[in-house]
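Complex shown without one protein chain; remaining protein chains in place.
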Amino acid sequence: MDLIRQIWTESGIYQISGGQIAMIAVCLLLLYLGIVKKFEPLLLVTIGFGGLLSNIPGVEIATGNGLLHLAYEVGIETGAFPLIIFMGVGALTDFGPLLANPKTLFLGAAAQFGIFATLLGALGLTQLGLMDFSLREAAAIGIIGGADGPTAIYVAGKLAPHLLGAIAVAAYSYMALVPLIQPPIMRLLTTEAERQIEMVQLREVSKVERVVFPLLLLLLVALLLPSAAPLLGMLCFGNLMRECGVVDRLSDTTQNALINIVTIFLGLAVGSKLGAEQFLDWSTLSILILGMVAFSIGTASGLLMGKLMNRLSSTPINPLIGAAGVSAVPMAARVANKVGLEANPQNILLMHAMGPNVAGVIGSAVAAGIMIMFAS
Amino acid sequence: MDLIRQIWTESGIYQISGGQIAMIAVCLLLLYLGIVKKFEPLLLVTIGFGGLLSNIPGVEIATGNGLLHLAYEVGIETGAFPLIIFMGVGALTDFGPLLANPKTLFLGAAAQFGIFATLLGALGLTQLGLMDFSLREAAAIGIIGGADGPTAIYVAGKLAPHLLGAIAVAAYSYMALVPLIQPPIMRLLTTEAERQIEMVQLREVSKVERVVFPLLLLLLVALLLPSAAPLLGMLCFGNLMRECGVVDRLSDTTQNALINIVTIFLGLAVGSKLGAEQFLDWSTLSILILGMVAFSIGTASGLLMGKLMNRLSSTPINPLIGAAGVSAVPMAARVANKVGLEANPQNILLMHAMGPNVAGVIGSAVAAGIMIMFAS
Amino acid sequence: MDLIRQIWTESGIYQISGGQIAMIAVCLLLLYLGIVKKFEPLLLVTIGFGGLLSNIPGVEIATGNGLLHLAYEVGIETGAFPLIIFMGVGALTDFGPLLANPKTLFLGAAAQFGIFATLLGALGLTQLGLMDFSLREAAAIGIIGGADGPTAIYVAGKLAPHLLGAIAVAAYSYMALVPLIQPPIMRLLTTEAERQIEMVQLREVSKVERVVFPLLLLLLVALLLPSAAPLLGMLCFGNLMRECGVVDRLSDTTQNALINIVTIFLGLAVGSKLGAEQFLDWSTLSILILGMVAFSIGTASGLLMGKLMNRLSSTPINPLIGAAGVSAVPMAARVANKVGLEANPQNILLMHAMGPNVAGVIGSAVAAGIMIMFAS
Amino acid sequence: METSLLDQGITLMLVGMGTVFVFLTVLVIGMSMMSAIAMRFMPGMTDVDATDEEIAAITAAIAQYRNHTKK
Amino acid sequence: METSLLDQGITLMLVGMGTVFVFLTVLVIGMSMMSAIAMRFMPGMTDVDATDEEIAAITAAIAQYRNHTKK
Partner (left out) sequence: METSLLDQGITLMLVGMGTVFVFLTVLVIGMSMMSAIAMRFMPGMTDVDATDEEIAAITAAIAQYRNHTKK
């Protein structure tokens, strides 16, 4: 009889809290978005399932010596997982469009305004007494505006680990929602005529430029902003392996087995931060709202910079590609392409938008370096 | 001269013990079974070689900072390796046959009687004064009857790490010997007429069912038996990645590079527990005998449940598929198919036997959860 | 204003030291050798880039909790990475040519004289008061003569971790320079007639011999020289997985995903030892010079042994294949083949040179075992 | 009075097998309900295993190739 | 007098955006110079993406195969 009572008192039905039920619903929603809506499935499926596991009552999975907590300690507290993902992103990224048209880096720069505006928003909420975010927390929240998952996780892990779950969920959710969030802003801030602008075809980029680019970027980071060196250094390393042509087997593994393995454990580890006590908090709600604001401001400032550059430049620039400066690779570039096609069926912007798109990755990492330097 | 003497006193010839020679012979036998007889080669080759390394005298491999001991600490003490293997098993498993015929879960349930009978047997030996097994040790030994390698290693690592080598060797050896152990029991407990029974073809299973199944199983575990959640949760995660269709690259890596890497180090780490002092003990002999008993009882109870279900069910059920309920995927299902074919050359039981076969994996994990809950 | 000053004082331009600039140049040279000259690119690219990252001022990458330092602690201090690479080398190595002609093991033995001569050279420099190497340090430097990267890293990690960067760079650089270093020595020490010698075709080797060989080697190591067992044991394990034919999926992963992942992190971790303070030292210069001497002596002693065996043997032996005994697989064998072809266009030595080439790997690991035994 | 180890074992066996059966029974019920719902509301979503001959041929060739090269 | 949190935020925003722009401007200049040098001294080294039809066909077949088996 004692044993049966023990089974009962240790069962989920007996122990489960309302918060855990709510979080299970949230995680099933993330899984729904990933599986049925196909929004950022690699991360939403792994984070969502990790979150489910973390809300099973009375068992050590996301705590103590549980597998998810170990993955968190090994991979996120040390920063190793986001850095390895960044290496994989480097190995997967073609910087050719950026090399063909370096000016698009300014679009990637402008879109980072979303990051700093959101930082300010979070501090504003604190000033108003609505929330109580420290500078470190505000900086970690702002980075959602970078629209770059590993960067957000890396910064949150360093500056505000207790908010990591909410920040990662916000970052990936909004990256997933890019096709819904961006088009209205794009239509609002650009004229039909601007959206119809066709751009001149990109020049071919030589192998030498491709190989030298990651080394050039690394040297500039080393000289100007060492605090961004871990993130950008791993990005450059992955890209050098990709482009140098002599270590294809390493590049291949980095793009496949390695990034996949790390993605699985990164997702589960982030999911371990979706425990009910941690996640169901007013700060999560503010983070979700601020993240949305960050995305919108980033998109808008990228677009406005695009309009400005179009005026100043000798060759025509379609401002829509400025919206791709928020990163969210490659979704934001695809959205720019799609909205451009609606205005002008001859208008293939995809490759042009890839320039600001990858520039946004670099821009966010630079912003992350500044945040880490000042806020820590 | 001193140096030459040092070489001599540190040589294996000088230092080796009789126990180590015996264990080297045991490990060569495991390698022979794996390589020549092709019995569970993935584990018997890695465990066998790990065992060889562990019995080299006077060198730090399976102890201290040696690679095998590090693998043991990192992967087995934490439970990480068996859980990752379970994720891989989930990604490799097709639950379609079980979804097409859920009743076969009862066959997987019945076969778990082998586990509890063996637990009782181990305690009986203690009662008789022949051995001195605690409840925890008896529970860890019983799980051999689950015929599921990672489950056995996970439970032994938690409840009786000092017996892990013997338990793992027993589990994999008997899984390897399924084609020899099961047929006589099957012929003894079923009539020729029963073995000839043909079963109706399985219905097709929809993608929705396949995707929802791992989530349903996880929710039931969460509500009813959280202590089984780590094992079954990882199984469900792997299976969801397989079936959801949007993270094929993760599923692919889980089924290949990841499970292979972990298998190598799991095998070596288990091998590190085959040191002579630990393994050459009366308890190992009892564990080997009890493991054999566990397998036989599990097979028998699965068969008897099959006979019962055949009587009660409207559609015919060939009792042979009950023997597949012990797990040992997919060997036990193949054995059921083979014995069925001998009685009736038209009788293709393979897919029907896959249902109880994977049900046995779930059943063993549930039993493991109960063991861990009570015995720890 | 404070913030801008902080950016300035934390920038690389402000903080960088002359030593760091010099090391960045050295690392760019390593990258040049790897990428443009295609010298040992797998290691020179990863080590070179790791070295670049390690010389970025004021940021935690190669120290503390930085990713490269973690890789060093996890993989090199424990010896795990070189051992896993050795497992991969075993899985990639065909011992067929050695099995067909076991006598070529003597060539692999003779070439190890480079190791011990260099050890003596390092101690000689100390005796002369030019340097101050301890016996452990001298042993670690000597192993460069083994021309085997993972062995050198393993031994240096155990005996002289502070010299690891210089030793690894020297080992891989000279392995890369084999096509330049060896031919003059080969032409100096052999006559035209000797270089023209054609060898009889190798016999076919049976699968049984291939499977038994790694077990035989392991048993001999266990009995005679257990201190070499970690290195040779992992080599044998990888080779057994390759040859046994029943664990192809493990062998496949070992040869690809696993060795590639470990190579990436091994390279980065070695690169973390290229910090300016550590590397820019007179000892590095002596190590580079001694390493060159080691290579040359190893090549010469292999050649001389080849000449001796040619005299004593009934079947003709081309002394050039003795130079392949230094390891540097497969480059040294290709060089022997090329120099042989120059003397006699019908003379295909490649497969004959693979025997001493892989024998050199075994020989170096044996020498490493002796070093570790005595010097630690 | 202390319960003997064997008594504990017997209790554990009864409760354990009971739990296994209860759990799997609930799972059978859950699966049956889920399948009924799925088939009712989302019919026609059964798996189609596209196996045109061409793919089969290439599959076989690749399998042969892999077995061959893996060695 | 203590600077308020909001003031710190504003400063960080200004300095941060400034740094981002300065850094990316320097990068634009560096890339342009690098490209100019590369095109001047090493012309004709543009990428050639060899895509004969045969490879394309096999690629497609393998992709189909992989999608098919991965499931």
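When the chains are written out, they are named A, B, C, D and E in that same order, and each has its own residue count from 1.
Heads up, the rule we're going with is that a residue touches a chain if its C-beta (ideal position, glycine included) is under 8 Å from a C-beta of that chain, and two chains touch if they have at least 3 such contacts.
What you see is a predicted model, and the numbers here were worked out from it, not measured in a lab.
Peer 1: In the complete assembly, which of C:Gln15, C:Thr126, C:Gln196 or C:Asn344 touches the absent chain?
Peer 2: Among C:Gln15, C:Thr126, C:Gln196 or C:Asn344, only C:Thr126 touches the chain that is not shown.
Peer 1: Decide which residue listed in C:Met199, C:Leu274 or C:Met371 touches the omitted chain of the complex.
Peer 2: From the options C:Met199, C:Leu274 or C:Met371, the contact with the absent chain belongs to C:Met371.
Peer 1: Tell me which of C:Ala22, C:Val205, C:Leu288 or C:Ile348 is the one touching the absent chain.
Peer 2: Touches the omitted chain: C:Val205.
Peer 1: From the listed residues A:Thr126, A:Ser206 or A:Ser251, report the one that touches the chain absent from this view.
Peer 2: Touching the chain that is not displayed is residue A:Ser251.
Peer 1: Just the residue numbers, please: which parts of subunit C touch the chain that's not shown?
Peer 2: 98-99, 102-103, 105-106, 108-109, 112-113, 115-117, 119-120, 123-124, 126-127, 134-135, 138-139, 204-210, 212-213, 216-217, 220, 224-225, 359, 362-363, 366-367, 370-371, 374
Peer 1: Going by the touch rule given at the top, which residues of subunit B touch the chain that is not shown?
Peer 2: On the subunit B side, contact with the omitted chain comes from 3-4, 7.
The working rule: only the chains that are shown with their structure count from here on.
Peer 1: Quick check for the class: compute each chain's Cα centroid; which one is farthest from the centroid of subunit D?
Peer 2: C
Peer 1: When the contacting C-beta pairs are counted for C-E and for A-E, which pair yields the higher total?
Peer 2: Answer to which pair has more contacts is A-E.
Peer 1: Of the pairs C-E, A-E or A-D, which one shares over half of its contact pairs with B-D?
Peer 2: Residue-number overlap above half with B-D among C-E, A-E or A-D: A-E.
Peer 1: Could you state the distance in Å from the CA-based centre of subunit A to that of subunit C?
Peer 2: 41
Peer 1: Determine the centre-to-centre distance between subunit A and subunit D, using the mean Cα coordinates as centres, and give it in whole Å.
Peer 2: 36
Peer 1: If a residue has to touch 2 or more other chains to count, which residues of subunit A qualify?
Peer 2: Residues 3, 7, 224-225, 256-257, 370, 374 of subunit A touch two or more partner chains.
Peer 1: Can you tell me which residues of subunit E touch two or more of the remaining chains?
Peer 2: 12, 15, 19
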